[in-house]
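One structure, pasted below without further comment.
Selected chains from the complex are presented in situ; the others are not included.
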Amino acid sequence: MFYHVKELQYNAKPSQPDPVYAKKLQEILGGQYGEMSVMMQYLFQGWNCRAEGKYRDMILDIATEEIAHVEMIATMIAQLLDGAPAHDQEQGAKDPAVEAVLGGMNPQQAIVSGLGAQPNDSIGYPWTARYTIASGNLLADFRANLNAESQGRLQVCRLYEMTTDPGVRDMLSFLIARDTMHQNQWMAAIEELEETQGAVVPSTFNQKYEKQEVSYSFMNFSEGEDSSTGKWAYGPTLDGQANFEYVQNPKAMGQKPDLQPGPRYIHGTSP
Amino acid sequence: MFYHVKELQYNAKPSQPDPVYAKKLQEILGGQYGEMSVMMQYLFQGWNCRAEGKYRDMILDIATEEIAHVEMIATMIAQLLDGAPAHDQEQGAKDPAVEAVLGGMNPQQAIVSGLGAQPNDSIGYPWTARYTIASGNLLADFRANLNAESQGRLQVCRLYEMTTDPGVRDMLSFLIARDTMHQNQWMAAIEELEETQGAVVPSTFNQKYEKQEVSYSFMNFSEGEDSSTGKWAYGPTLDGQANFEYVQNPKAMGQKPDLQPGPRYIHGTSP
C-alpha cells in the first residue's frame, strides 16, 4: 500500500516556459528508458519477488522513489507549457517566426492534454509495458536495471546539454545524481549475487546439457580480423570456466533445410 | 553487405511435429528477448558505431551470427507445425481430445502463416523495434546486450525444460551454449571499457554538475529496514568514488506544486 506526500522529492521549477523543450523532456518521462519504465519495472520485480526479503524491500524502496521522479518531471513539463501556444480566436498568431518555433512543439500537448504532461516519449509515442522485464531471476533483472539506469543517465545528460534554463538544470542535476547512485546500487547487488551464484544466467541450468564445444568460442563472421583484438577473443572467460577461443572461419554445422509440403487444406504452394 | 549460406549454423530437426510447442518457441524468435531483438540491436549498434574499428567489427560479427539463429528457430517452428491442424473439409476433427490439444495452438500459425514461423512472440504479439537500443555509448549498450543475453538464455533454458523432444533439445543446447559465450563476451567487453572510462555511464559528464549530496545515498521509502543489509547500503561504492549512505527517513526536498491556470483558449478547468 502507498501514501502520498504533497511536496516533490526535489525542486521542479523552470525559469520560464519552453514548449519545445517540454516536448523533448517527455523522453525521460514516458520513453523506453524514462522514469515510468523504471518505476513499473521495479514495482513488478518487487511484487513478484520470491527471493530473500531484503531484495524485495530494496527493490520496492527504489520503485517508490521512481514514482516521485515521474511526478517531478510531469510537474516540470506542465510548467514549461504554461501559456503555450499563443494562438487565440480573436488574434491568430500570424508571426511566421512564432509559427516556426511552435512547429517544434508537440501538438498533442495542446490539443489532447491541454498543456499537461503525457505518458509518452519525446515524439509522442505512448509508453508501453513491453519496455519492462521482471523475469523472476534477480541476476538477469538487475542487469536489466543497470542497463536502464545507464541509458537513463545518458539521456538526462544529453537533455542537460540542450537547455540553459537554471531551474531545469537544477532538477536534472538531481536526477543525474540519483542515476549515479542507482548504477552503483545495481552494480553492488549484481556483485553480491554473482559471488554466490556465478556469472552466467541462469546458474541453475546444468552446463552438461549445453553444447559445450561452442560455449566459449568467438566466431568471426566477416573477412577481416579486427574483432580478434578485444578481451572477448582470448584469455580467460569472465565466468572463470575456460579460455576464449577465436574461430577465424566458422562453418555451418547444420542441415540444408528441406521442408515437407503442407497439407492440402492449408492451400499453400507445394513443390 | 551480406552473403547467405544454404546450410544452417546448427541442426534444427525436431523428432516429431508439436504445434503447441511451436507456439511457445516463438518467444525466443520474435519476443522481447528473442533472437530478432539481438539481431536487430547488434546490427544497428554496429552500423551506428563511431568508436574504434575492433568494436564495430566485433558487434557486426555477432549480429551476423544472430541472423543465423533466427533462421534456425524459424526452420524448427515450420517443422513442428508439419501437418497441423488435422482438420479438413470432408472430416472435421471431432475428437474432443484433439480439439483440446489444438486449443493450445496459435490459430494464426494456420490461418495467417500457413504452418510457418512468424516474427511474433509466444502469444502472437508482433516484434517491435522498441525492443532494441543503440545509443552511441558502447558501455551503456554492452550492458543492454549483457541483459539481453541473460534474459535470452534464461528463456531458452525454460523452454528446454518444457520439451523432451531430443531434436528440439539438441538445437536448444546449441543456443544455450552460444548464450554462455555471449554473456562472457559482453562481460569481457564491459570490463575493457570500464577500465578506461570508469563505471558510471556516461563517464564524460562532469560530476560537478550533478547534485552530489545525493549521488551515493540509498533512500528507504518504507517503514522497515531489511533493505539496509545489502551491499548497496554500506561500504565503498562500485565506482570507487565514495561510500554508500543509508537514509532511513528520506524527506521531500522540493516544492508543493501549484500550477498556473491555463490560458482561456485551452478550455481547461481553472480555479
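By letter and in written order, the chains are A and B; residue numbering begins at 1 in each of them.
Here is the rule we go by: contacts are C-beta pairs under 8 Å (C-beta built on N, C-alpha and C of every residue); 3 or more make two chains touch, one makes a residue touch a chain.
None of the values given here were measured: they were computed from a predicted structure.
Asker: Of how many identical copies is the complete assembly built, when 2 are given in place?
Answerer: This complex, considered in full, is made up of 6 identical copies.
Definition applied: only the chains that are shown with their structure count from here on.
Asker: Quick one: superpose chain A on chain B by CA and send over the rotation angle as a multiple of 5°.
Answerer: Result for this pair is 180 degrees.
Asker: Whole-Å distance, chain A centre to chain B centre, using C-alpha means?
Answerer: The separation of the two C-alpha centroids amounts to 11 Å.
Asker: Which residues of chain B touch chain A once you look at their complex with the stated criterion?
Answerer: 5-13, 32-33, 53-58, 60-62, 64-65, 72, 75, 78-79, 82-83, 87-89, 110, 114-115, 125, 128, 130-131, 133, 135, 137, 139-140, 143-144, 146-147, 150-151, 153-154, 157, 160, 169, 173-174, 176-178, 180-181, 183-189, 191-192, 199-202, 205, 207, 209-222, 224-227, 229-233, 237-239, 244, 250, 252-257, 259-260, 262-268
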